Structure formats: structure tokens, C-alpha cells
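Provided herewith is a single structure, encoded as C-alpha cells, for subsequent inquiry.
A protein chain is absent from this complex, but the other protein chains hold their places.
Should a chain be cited, it is by its letter among A, B and C, assigned in written order, with residues numbered from 1 in that chain.
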Amino acid sequence: MAEYIVKENALKDFFKALTEGGKRRFLAPAEVSGKLQMIETDPEKVSLDFGNTHQSPKSAFFPQTEKLMAFHKDTAKSDPFVYKPLGLDETAPMVLFGLRPCDARGLVVCDRVFQNNRFTDPYWKSKYESAVKIGLACHDPRPACFCTAVGGSPFGEAGLDAIAFVRDGGLALKTLSAEGGEFLKGLSGLESAEIGAELAEKKQAAEAGMPGPLDQSKVAGAAVMEIYNQPHWKDTADRCLNCGTCTFVCPTCHCFDIQDEQNEKGGLRMRNWDTCMSWLYTVHGTGHNPRPTKTERMRQRFMHKLKYIPMKQDGACGCIGCGRCVTLCPVNIDIREVARQMNG
Amino acid sequence: MTSLPDLNQKIQSAAKRLLAEGKAEVVIGCRQGTTPMTVAPIFCRTEDDCNQLIWSNFAKINLATYLPKYPGKVAIIAKGCDARSAVGQVVEKQIERENLYIVGVACGGLVDVEQIQAREPRPIRAAEEDWATIKLSGDGWSSSLPKEDVLRRNCKTCVSRTPEGVADELIGEPTEALPADDYADLKALAGQSLEEKMAYFKGLVKNCLRCYACRNACPLCYCPVCFVDETRPQWLGKSQDEMDTFTFHLLRAFHCSGRCTSCGGCEAACPMDIKLREFNRLLDEEVQKDWNYLPGLSWDQTPPLTTYRPDDEADFIK
Amino acid sequence: MATKKVVGAALVAGGGVAGMQAALDLANAGYYVYLVEKSLAIGGRMSQLDKTFPTNDCSMCIISPKLVEVGRHINIELLTLTDILAIDGAEGDFRVRVRKNPRYIDMSKCIACGECTKKCPVKVDNEYNELLDKRKAIYVQYAQAVPLKYGIDAEKCLMLTKGKCGSCQKVCPAKAVDYGQKAEEAVLNVGSVVLAPGFKPYNPKDFETYRYADDPNVMTALEFERLLGATGPTMGHVVRSGDHKEPQSIAFLQCVGSRDINRADNGYCSSVCCMYAIKEAIIAKEHAKYDLQVTVFYMDIRSFGKDFERYYEKAKAKGIRFVRSRIHTVQPLKDGGVRFHYVTDHGQSTTEDFDLAVLSHGLVITGETQDMSRKFGLETDKYNFAKTSSFSPVALSRPGIYACGVFTGPKDIPSSVMEASAAAAAASSKLSSARGTLTRTVNVPAPMDINGEPPRIGVFICHCGINIASVIDVPKVVEFAKTLPFVEFASNTMFACSQDNQEQMVKLIKDMRLNRIVVSACSPRTHEPLFMETLAAAGLNKYLFEMANIRNHDSWVHAGNPEEATRKAMDMTEMAVAKAALLTPLTENVIDVDPTALVIGGGVAGLNAALTLSQQGFKSVVVEKAEKLGGIANRILSTSKDEDVGKYLDELQAKVEADPNISVALKAEVGQVEGFVGNFETTLTNGETVKHGVTIIATGALESKPAEYLYGQNPKVLTHLELDERMKARDEAVDAARTFVFVQCVGSREPERMYCSKVCCTHTVHSAVHIKKKNPDARIFVLYRDMRTYAQKEDLYKEARDLGVIFVRYDLDSKPKVSESGEALNVEVHDPVSGRNLLINPDFLVLAAAIVSGRESELAMKYKVPLDEDGWFFEAHQKLRPVDFATDGMFMAGICHYPKPMDEVVAQAQAAAARAVTVLTQPKMTVGGIVAEINQAKCSGCGVCVAVCPFSAVKIDEAKGKAAVNEAMCKGCGTCASSCRSDAPILRGFTNDGLFAQIAAAL
Partner (left out) sequence: MSEFEPKIVAFFCNWCTYGAADLAGVSRLDYPPNFRVVRLPCTGRLNPKYILEAFKRGADGVWISGCHPGDCHYIAGNYHARRKFMLLHHMLEAVGLEPGRLHFSWISSAEANKFQEIAREVVEKVRACGPNVNFRKAELDLGLPEVA
């Protein structure tokens, strides 16, 4: 575990160094079309003063549209169908700087979906395993932030190879994993330093105004059908528009739809983000839809976040408290309120 | 001008009265949201529910969005645009007139939270509002903004702030209609090069996530199956292809033509703050020019795409 | 008593629009029809017209579906090049001897490719284009002709006249030319005969002062029509035939050969010339890319039909000048053009030059028709028009022989069509016992079930002799087709439409279990039905068929670019295959038809409709809101032919009362309406519920109450009907009266009521003659704007003048002034001829009050039928469907459609009945095929489809809140499908996925 500081005037060098001379793609918070996003950017354009990126960083590993393979017909061959997987080996590894601790925890939730003892998604794995993830702690959580309510912290460390925080005159950094330690060692701009006390102090200050743990004990203890049949769903569903904004901005929503697009030469198979809020998501070929109304669809999302993921991921909450859905929901459906209702 | 607390009081009593008299089984309105500058729609079925009703500058979506196929008798606390959309839904048979009760509230325009945040980047911990001013406060600071400065764009050209004529009752003093959209910017753009027009409109939607929140927040988009969700044939690809995205927006605007009441709900719902109404405005301008039609102003209107005149002028047809 | 033989067949003579309509209505009512046409093809005069007034509809576009329908009708036997020699026997059992003249073409072989015409060396004046250009000795009458088969002009063909040439036979790829054909005689056994011989345009060549014979800058209106025609000699470009210069000014001269007993013997008005002149003037101005000046010289503008007055006003607004003057002499100018000397309305003599003069020539009965009338023993009037009564307007003097169209008097297309339907009704009135005895039906095997089978497409690429193959590399297209998805079989064929290929196709479908067929050949518009029948014969649902038009749309138009043409043929075939793969079998369902009619209105129209239906064996219920039958006719004294209306009404009522098929509900109106064609259910206000298959609306109209000329204030001011009532009652004051003033157009032809009430001019002159005959000393003044005594009614106008009735014209801006002083009534009017004001003190002032609609908007709404802006019921098509509503099973008759005189009312009533019979006669109706359906899961019930459907075929099912299509009413236009935002309506045969597949394959 190493601790460093980066002086303000060395920041650009440091960011450049993170690319390992261009071998890694560098992703950091930067402005695009008036919004701060975690995107591949010029080290010069990194922003350190932000609440959180507008969207979650999941698209770095799970792009909204991802090509899986190409296929075409070659009638000259005895087996005329030719397939070629795409995107597994062609991209350079990433280094991400400036992940908020909540989002890093979100990636951990996704990682356990895409890689687990039952199966491994190669598209996720190829990007996720090779990436170096450096967090940036929150000093000033926003009004809708509630990471502390769901087991996180503005200075949380889960899922990160290193965590940084902003201090007068630059950054401070602490490595968290062996890979992180290895990666940062000797990078230009870094100076070794003792930052433990400062970190603890800042952490305490940041957590001070944040909400306490959200009680989910009853949810954890209850049978699925018990929560499923609670009467409050109807009330929330009243105002839910099924617009899906929550799922698109959520760092742990990970559903996708696989589509083929073809022309006369051949076709591409790709996967695109999907949303359980959508009618199309569950409609069967017969026209039957097991989630026929918005109530079932809305309930599915909360059940998934607050009941199914904890069941499958050893009690870890599927919501990491970034507050994006709370802020962006056009009808102010607040997951904290729903969680309370679910807990009775 | 009636103060907001007074207005809220009146709305609450009206709602309670409607429930008590059986004129409505549910009253749809707004209540305070869970975070600053948010408002939540509320479906009031009890007196307690009614006591939460407010009128807020921060309301986002058009409450008429909830009306299509709503079972039973329903009342809606409606601004001008909500009321117009509700009328449109009656015209389009999405709700029966006798099951709908419109409590009209004179509106002074809504505010755009994005614009507020652009002017006040500090984390806003609380917001207070009255008819003309927004007061903001954070950790150890406070400031205030004239509402006029941060009005939603659609509210700046609202011709139907007061839902007169169609509301079953009206609360608050009527507010003057504003000068209608003159489409000056679009007219200017029409004179630009093709590249500039294309760049402008494609640029508008380049960050579109295809989440379709605009559609779901729209009181016009009540189709059981939207064309983007069609599979046979699949009208549009599902990927983030530029042309598929662009086509979605063109067609959605086309479907709203002659029906859109400029409520701005689509823009308010868009998580990427896309100026979606630019597409609708293109067609609004044309609908008004060709047929002098504004939707939602009376119960017996004929939407322009459900009728024709033998002498409709279309010089571009050879 | 021996039963008289009744033959369930009829003969219709004349293949013009009237003959076609009569044939269709007879055939669709269950009678076998011989349609005899003396030329190569049907279509008649209407096929020569460019546009039709007052809608400016394209004439060819609107008749060609009718041509095709006649041509393909299983119960219409088309006999072209055929003359009628004799009619023996009596009604119910006529034997008609005909001669079929040789065409010299084997119709079963000719593919109408036109190779023969290209090679034929003989040029002949082209009658279709009024001799303005040339055709060949082997030719088709016009491009869209039915039957679309060539024929040889025996008088001009070198082979037939001189025994040399034979080039057409050499080039014909189908071996269809047969110089050895001979005329054949035949005897046709029919129950009745309908004569629709039509007219010829008056030939003004003997009209020396008009110089038509020798000056190329004087032409007839029909020649001018061909000049305007897109298929005419100049393809619509207006140029003078002499020097091919575009005229800067054109003058139309009205009443050439009409209303003229000096230079022609035609005292009658030809009824259509004013309107066609206005039409040609408008179209000419539209065609000219410059400011063409058009002037119409006329005596009276007779725009008396529905929407005609507005058309006239529109023409004036477009700058067409109307000058009231009859041109006496046309003086040719040296540098081309003509000079007129004429006297203006105000008596001034003036001279004016024009680049072109167009003679609006009248309609005359041909010598052949005159011979026919004599030979067949038919009475005619002095102008050779067939004699009929106002109360049986299509029955001729010899029982069993009926007439329609111009043969009974000059008239326009809708009136001809109306009469044609009336003639069909009358001609079958005695044949109903034999209905269906001679008609044929098609028997097809039950289609095989292909449910669940993947598409197995068979593709046939046609050479069409050399028509396709000389340009397109057909084998290459075949090889390409074989590579397309789901194609099991592809091959080329010399003539896809030939009989042997049809048989081959049937065999292949069966042997290879093909379940979709694509033919790349000619136009589906002409050939799709043929192939669909072949599919049906093979036991395949006929809708599993798609065509690619690689001839008309490809080889014929890209002859210079064989490579691209081949590529296009491949693409077109691919498009057809792509769509075919997605086709599904379409079912046709049968629905029951309630064989009863509801007739709304118990006036002359309604009662005649009911009686006509009864003669055909159908029941009807007549609803009349008044206390007695007869309607407005109760107030009319006599018809223009001096027939007693009161007596007629008594007889009519007695007949109705005695008729077991007719029940009458008086003092009742329509309450609630449910259902659709075949299955209406109407509840009347008297509580009675009527189940009926069709509805005939005959609600009549009203005489307006004038708001001027002291009407209602002075007892001496009467309306027409009030005068009639007084005369009926033998009112002494009227008998004793010495001075009458009639004022025309009271409330008609004014901005707020821009139509002519049509009957008033005739009514006035008829009343005037009636009074004058009783009291020759009576002084009668008629104050008029344009006298509109159209057709043979012009004689009555002349008679009135001869009897001394004084006609004074007034303008809308100087209407007569009426005042009273003491007992005296003062009428002051400006006389434009003398330039002075006349002052008259009449004993009676009779106002020709406008006929106004009862504005039955509630009734209209109940049956979902439209009213026009004047409140008249609005027909499905102003020209060709004058008694039908667009909504199936709904018909109209009488003056609820538009004001009209007695004979036209009766004709329209019979016509409505005839049209109704075509529905009622089928115990079950086949519905379905290419119609829309609603995907219930996608429907939001918003009602867009309901609003846009032109046929009221879509309704919201209130219980489900979703739309539903009535297959019986849907015509398959697909407007619902493209208007729905959520694609809930599916137009079978033209589905979204099918069309998408075509778009994809096109690119």
C-alpha cells in the first residue's frame, strides 16, 4: 500500500503518465456537450471539481451498443456461413481516473453479474480485467447522494486500484490493490507522502452530513412473494412513467438486448442496453407479456436492486447510492422512499 | 396575484370537494418532491393526500400524460398546457369527457432546473419559491433568482397559460397569454445551408440514449406499441446508430404534429437535456401556417391529420 | 294459362358510358348481358374526353376501371364490331339478329404488343383524335381500350383491299393476324333490350359563315378536347393545327347546331356545351404556360347542374371572359386567326380578332340511330330523340325496349349514367322470374392449406415474344431469380399469359408444391386477375401472387439501355420475390344480405324506387314524415310535357298501396341506425324496427321562402308552387288575372346560394304557356338572368315567345325593384336591349324561388353519409356514381341530391333501385381479400382511422375501445394503415413488412 501526492503543476504529467506512453486509453471526467462524463479524454481536459459524472462509468466496460460478431455467407465454401467475433482483442486496455467510490462499487456489482461461477462474459472481462481504476473521493456529496445509506462511503475503496482525493495544491493518492500499486509505482508526477491522517479527517468530514444506513433488514428476511405482493407498488406505479431514465443512468443496471442487423453482404450481431421499464423488454413472440403493465415493470427494477441482487451477491445492495435516478426521475420516484416502503 | 400558499390552499380544497362530491375518484396533482427543486405527481384518493397538493414552478411533466385509459372518474389539477393535452385526449378518445374533471390553474410558467444549476453551480440544499422568485440555499449560502430569468423555453411563448374555456373550474387569477412563438430562429435556420441545418438537428440528438423518456413523458404518446418497439417490420435499429436515432426523432415529431401543446414535458424528462421540441416546433410552425390550427382549445376540434380540404395548398407537388 | 317464356338475359346496344353502366347493373343483378358495340372497343365518347366538368376529373382515369370491369365480367359477353340487324319477338323473349364483323385478329392470341402497328405502311385519319392525326390500318382504338386487342381497318388494309403487303402477319409474334376472318350472323335470345347508341357531334361544315370547312383556325370543341388531351395529337399542348402556333386568344362560339332552326334543324339545347366550353377554357388556360385569353360567346350560360354554377364563377374568376352575343360570321384573317363582327349586349356593333375559334357544337342523333328507330318501331320526336314520358323516362314506345343516354335527349355523363341504371332496372322489371337462370359462376377448388409451410416461390419470367426479350436478358434474370431466398423454381416463358403457360403453371404449382408465384411480365393492372385465377384453379390462394412489370415499366421504356434494363428487371423481380415471400393467404368471407330496402321519403322518388324494387321481387319499407305520400309533387300542377301530376300521384299511391312488397310508415322518421351494407337495422320513430340490406335516401327538398320582392307581404306575390296550387284549385283570381310577372333566380345563383335550381326556367315557361293558352290576352313578362330551358325544353321557351311572352333580362347588380302603391304592385326592371326601365303593374308576381335542401344532417350522420356545402347529399362520384354514396349499400334519389325535373327524378329513383338490386340480389356477399384489419394489441382507439376512412368502414368498438374494420365496407385503400401512429391497421396484401421488403430489395 503506497501513498503519494501529486502537485498541482504535475497533474498533467501524471495524467499523461497514466496512459503508459499511449498504451492505455485514458478515461476521466471531462465535459462533453455541457455534461461531465467519464470518457476517453485528453489529459489536459480532466475535471476534478464535480459532484459526479452525469452518467455512470459503466459504458466504459459495457457500451450502450457493443458489436459482438460479424457474419456473412460465402457460397464458395461447403459450409457457407462465416462468423467472426468482434471487439475481444482489438482494444487497448484502459486506465480510469476519477471514478467516484459509489460508481466503483457499481462496477463491482456489474462485475459479479458478468463474471461469476456460472459464466463469464468475455466482452466485459476483456475490458474490465485489464483496466486500472483510480477513484476520486467525494468531499462534498450532493443533496441526492446516499452512498452511506447503502454501505458505501464518499471515500469508499471497493472496486478501486487506488483512491485519490483533492487537497490544497493538488491530489493525494493511496493504492488499494497490488495491481494498483504496481501500476502507479514510479509514474511521473507522483511523490511519496504520508496522507493517512488527512484522508481519515476528510473522510469523516464528508460522511458527516450523509444519511445513516438504510434499514433493509426486513427485506432481507422476507420471502420474495411477500415483498412482491406489498400494496405500495401500486402507489409508486401511479406516477411512474416507465420512461427508463433510471435504468439508463444507473451504474448497476446491466440489461441488454441482442440484435442482428443485416445487409445483402452479411450482418452484425450487437448488444444494446435495454431497460426493464420497456414493454418490449419482456414481450414474447406470441404477443403475451408477463409484465403487462407499468406496475410489474417498475416493481421489477426495485425488486432487482433491493432484493434479487442482495440475494445473489451475498447481501450486497444492488443500489450504490449515487442518486442519479433520484435527480433525473421526471416524477421524483426516490429509491430511498421505495426501499423504506419495502422494508415495511 | 394569489400567493402560492393561498393557491395551494385553494387547490387542496377543490380536490377535497371533488372527492367528497364524488365528481372524481382520484385527483391528480403535484406534491413536494424528496430533493430540492423536485416535484412529484400525486394521485389523491383521500383527504390526507389532498393536503399534500401544491402548485410549483418546479413541476416537470404534463399531468395529462396519466389520463389515457385511466379507469374511473378522474380530476386533474391542470396548467394551460395540461388542460390542452387533456382536451386533445378527449378528442382522441383516450378518456371520456364525462370521466374527466379539469381543475384549471392559471400558470405563470415553469422553471428550468438546468438553467438554475448553470447559474448556481454550488450544491443546492434547499429551494423556496413564490410566484416570481426562486430562493436557493446551500451550505452556508443563499441567493435568489427572478423566475423570469430561468423560465423553461416553452413557457416563454405560452399562449395558453390559463386553461380558460376548457376547465371545469378555474383557480387563481388568470394570467395573460404570452406572445406566441414566432419561430424566428427556425426561420433564420431555414435560410442557412443544408449542412448547417443538418448539423444543427443531428447535433441536437447526438447524445440521445434512445431511452424514450421523452416519449413516455409525452401526453400524446399513448400508443400501446410505439413504432420504435415494432419488430415486424423493425422500423428502426436498436443501436446508437446516428440515422436510426435521427429517424426516431423525426417520426416522433411527425406523430405529434398538430397535437403537441408545447408543454415541454419531453425536454423536462430527457436525462440528456436534449432540445427535443425543436423537431416539434418545425411541424407546429407548418401546421399553424397551413391550417391555422392549435390543438387542445376546444372539445370538438378536428386534428389536421384526420381531415383535409380539397384546396389544401401543396405547391411542391408537381 | 300457358306461362309466357321469360329469358334471363338482356342485350345492351352501345358500349359508351351509358351502355357500360346498364350492362354492369344488369349483369350484377343476375342477368346475362350481351353488350353490342359496333366499333373495335368500348368506351364511347367519354374515352375521347380529356377532363370532365365540374370536377376536372381525368376522364380516362375514371372510366378505365369501368372498362376493365365490363371487359372482365363473367356475365357480360362483349360483342365488338357487331351490328344489330333485327329485333323480333316481344318483351321477355326477344330474338335479336346480329352480325359480327371480322376483326382479322384472333383475339385469343393478340397480346397487344403493337409490333404490327409499327410495321403497317398504311396511314389513316385517326377518328379517336377527331382526324387531327393519323393511325395505321391495323390499330387499337386508344391505348387503354377494352378489349385491348388490335383490329384491321378492312377498308384501308392493303392486304384486304389489294391482296398485298401482309407485314403485320409477318411481324406478329403471337401469330394472331388472320386475314381470312369472315362476318358471321347470330341470333341472341334475350328478355329485353337497352339501347344506348349515343350521339355524334354536330358537324358544322355546312355552316358556311363559320368557315369550319376551310379555315384551320376554326375547330370544333371535340377536336379541341383532343388537343387538350394528354393522349391527343399534341399531347395536351394547345397549338393551331394550321401553323402549329400557340394561340394567344381563343373564342368559343356557343350553340353551334343547337337552339337553331335556321341553319340547322335543331331547336333543342344540347345541354352540355356551356359546361364543356367552360371546362375547355379552364383547362386551356391551365395548359398554356402564358396568359391565354379566352372568350366565350353565348346566348344563355346554362350551368344548371350540381356544382356547375360554382364552376362558371370559377371560370370568371380565372379571367375567362363571357360575352352575350351570338356570332353571325367568322371572317378568316390573312395572317391566321379570325375576326368577328358582333353586337354587344348593349346593342353596340364591334369587331374583335382571335387566334383561334372553337365551335361548341351540339349533340345530334346519327342517321344509323334514326334507321334503327324506324326498323325497330320506336317512336321519336322531331329531333330523332326517343320518345318517353316523364313518368317512365327510359321506356320506349315498343314494350321491352328501353333507352338511356343521349338517345332520349341531350345530357351529360351523370345523367346518362343515372338513366343507364334506370334502364337496367326497367329492362329487368319483367325478367325477375328468370333472374340467375343464365348467369355463370366460377367454380374453383378449395385452396390448399399452406399454413406453417416455408415459402416455396415459383418465378416465371416472360419474353412477351420479343417485347421483353429483345431488350432484357431474360435467361440472366431467370438465373438471378434462382438465387433469391425461397425461390424453388424459376423459368422463362414465351408468353406468360398464354393458355398453355397457365396450364403449365397449374401443373408446376401442384407438382412442386409451390406456394407463392411471381410473374415478371407486363402490368398487374391488366394481367394480375388472369394469373390470380390460374392460382385459384391450381388450388392456391389467389392472393399468393405478385407481379413485376418488366415490360411496360422496363423493356418498353429502356430499349436503348439493355444492360440497365436487365439490371432493373432483376431488381424488380427481387422486389416481387421479397414481397411474395411475406404474402399470406387472404380469406374472403360471406355475409348474409337482408333482401329488404329502407326507402326514406315517400315522394315521387321514394315511391318509384320502392315500386321498381318490388318489380324485382324485393320488399321495401317506405318512411314518410308527413301525413301523406307524394312529397313536394303534391303541389305541382303538371310536368313540362303537360302531364297531370295530381293524377299521376293518385295512380302511384294506389299502386304502392296495392303492392304486397311495399309497406309504408307515415308520420315516421329514422330513429336509431345500426349495421352496414347487407345488414342494416333501423329503428323508426314510430317504434318499428326495420332490418334492411340497403338504404335509399329520397328525402326531397323545399321551395325556399323568398326574403325579397315583397313576398309574404303582398298577397299578389307568389312562388311557383303557390301559383301551381292556385291553378290546381282553379283559383278565380288567377284565371281573371291579365298581367303576370315572373322573376327568375329568386334566391338561386347568388353568392350565399351559388347554384342554379335547375327547374325554375322550365317551370316558368311552362306556366306562361299554360296561362297564355287559356287566356291569350294575358300579358306575361319573364324577368330572367339566363334562360335555362335545356334539352328539348328549349321548344317550350320558343313556344312561349311565339305566344307573345316577353322576356326581359336583368343582371344580379340591377335586380328588379318591387314596390306597392295602394292596390297596385309595381315592378321596375332595366331592359338592357332598349336601355330603358320598364314599369309593370302585374296582377300576380310569381317568384321562381330557389329549391333548397332540407339539410338532413342528422340523417346523414346516422348513416355516415356526407352532405355538400349546399346541403345536398353528396354522391360517391359526381360523374360515374350519381346515385351511390361512397358508403356501400347507401343510395339516393330525387331532389335531395339536387333539384331536377320529374323525368330525372323518376330516372334517378329507378337507378337507385337498380343499384340497390345489385346488392339485394346476392343472398350472400363475398367480402374480404385486400382489406384492412386492426391489430387489436396495437390499437389505442384514438379514432384516426375512423376519421380518415373514406368509406366509413372503420368504427370504434365502444365496448373494447378499439377500432374494427367492416370488411364489407372496406375498399382497401390503406389510408387507415398509413395514418395510424401505432400501425394497428394492417392492409392485407400491402402490409408494412411486405412493402419494407420491397424497399429493401429495390436498393
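Definition applied: a residue touches a chain if its C-beta (ideal position, glycine included) is under 8 Å from a C-beta of that chain, and two chains touch if they have at least 3 such contacts.
Everything quoted here is computed from the prediction, not taken from an experiment.
In the full assembly, the chain not pictured is in contact with A, B, C, by the touch criterion defined above. Only one of B:20, B:126 or B:243 touches the absent chain when the whole complex is considered: B:243. Across C:92, C:151 or C:229, the single residue that touches the chain missing here is C:229.
Remark: the omitted chain is touched by one listed residue; of C:362, C:393 or C:524 this is C:524.
The residue from C:180, C:560, C:822 or C:835 that touches the chain not shown here is C:560. Contact residues of chain C toward the unshown chain are 50, 55-62, 64-65, 114, 143-144, 229-231, 235-236, 523-526, 549, 551-554, 556-561, 564-565, 567-568, 571-572, 575, 876-877, 886, 930, 948, 950-951, 971-975, 977-979, 983, 987, 990, 992, 995-996, 998-1000, 1002-1003.
Touch with the hidden chain on the side of chain B covers residues 186, 189-190, 194-199, 201-202, 227, 235, 237, 241-244, 247, 250-251, 253-254, 257, 279, 282-283, 286-287, 290, 304-305, 308-310, 312, 314, 316-318.
Where chain A meets the omitted chain, the residues involved are 70-72, 74, 82, 84, 86, 261-263, 265-268.
FYI, only the chains that are shown with their structure count from here on.
In whole angstrom, the spacing between the mean C-alpha positions of chain B and chain C is 52. In this assembly, the C-alpha centroid of chain A lies 72 Å from the C-alpha centroid of chain C.
Residue positions of chain B touching 2 or more other chains: 224-225. Each of residues 937 in chain C touches at least two other chains. Partner chain B is touched in their complex by these residues of chain A: 32-35, 51, 54, 64-65, 140, 142-144, 235, 238-239, 241-245, 247-249, 257, 259, 261, 270, 272-273, 275, 278-280, 326-328, 330-334, 336-337. Remark: chain C residues 937-944, 947-948, 956, 961, 979, 981-983, 992-993, 996-997 touch chain B in the complex. Contact residues of chain B toward chain C in the complex are 68-69, 92-94, 222-227, 230, 232-233, 255, 302-303, 305-307.
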